[in-house]
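Dumping the structure here so I can ask a few things about it.
The complex is shown incomplete by one protein chain, all other protein chains being positioned as in the whole.
And then subunit A:
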Amino acid sequence: MRWINLFHANLRKEYIELKRYLPNTIAMVATFYFIFLGLFAGIQFIGDPSSAEANTQYLIVNYVFWFLGLMVIQTIGWEITNEAMRGTLEQLYMSPMGVWRIMAARLASSVVLNIMIITVLLFVTMATTGQWLNIDIITIIPILILTIISMMGVGFMIAGISIIWKQVSAFLQILQFVLAGLTFISVKQAPFLVYFPFVKGVDLVRDVMINGVSLSQIGIADFGILFGNAIFYFVLGLIIFILCERIAMRKGLLAHY
């Protein structure tokens, strides 16, 4: 019950801030859309016309997942840095719930809100390109949940680093390109990527949305890999976060920026 209360408090805060910083939210959505238009124009005017349709479909899925990955993975890191700058981080550390739970609740809230925005953007991009993908909710949702759990693990790793070294913005910028690499490259082209966080999930979603694969067609082995990947990275992320917290508490770095 306390988890639900925590989630509710953070969802409300995230929603209020999204509304109160409306120009930022609009700018973010507009940036997403205009970059997409640029990439789409590239496929139309420079790319091979015979594969333009397939390329556009890949672009939509890859781009949307890159955006989602960026949001999930960077959120906690940004939140820690912002809270330290504002002076509220130590206040969060005074909660008997523990900061990792607060951050998990905040991340889950942010995912809920961002998925709404991303869904709208997905339909806008599909309408813009005229390429309508297979939106099989029943198949997509379990894959998406496991993929996001794995992304959250990476998010916790970055958040842990940002507790100790608050100025991680340069690193987060480089991370955008690493993420682009992980979301744009298919597992079929580089099988070793299956061990990387969330790559398998994005690959499965591509299969569902582009090739029309249904839940029954996805093997148990694939789900097993996805599940194992999600749990492994989430637990690893959490361990790194808690270790970094302990270092920060020993060295007195919590409030430092």
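A few comments on the model shown:
Following the convention adopted for this analysis, a contact is a pair of C-beta atoms (placed from the backbone, for glycine too) under 8 Å apart; a residue touches a chain by one contact, two chains touch by 3 or more; residues count from 1.
Methods note: contacts and distances are computed from a predicted model.
One chain of the complex is hidden; its UniProt record names it "ABC transporter ATP-binding protein", one of "Phosphatidate cytidylyltransferase", "ABC transporter ATP-binding protein", "Anti-sigma regulatory factor" or "NADPH-dependent FMN reductase". Interface note for the absent chain: among A:10, A:55 or A:129, the touching residue is A:10. Residue A:91 is the one among A:91, A:119, A:173 or A:211 that touches the chain missing from this view. Residues touching the missing chain, restricted to subunit A, are 1-3, 5-6, 8-10, 12-13, 16-17, 20-21, 86-88, 90-98, 102, 246, 249-252, 254-255 (touch as defined at the top).
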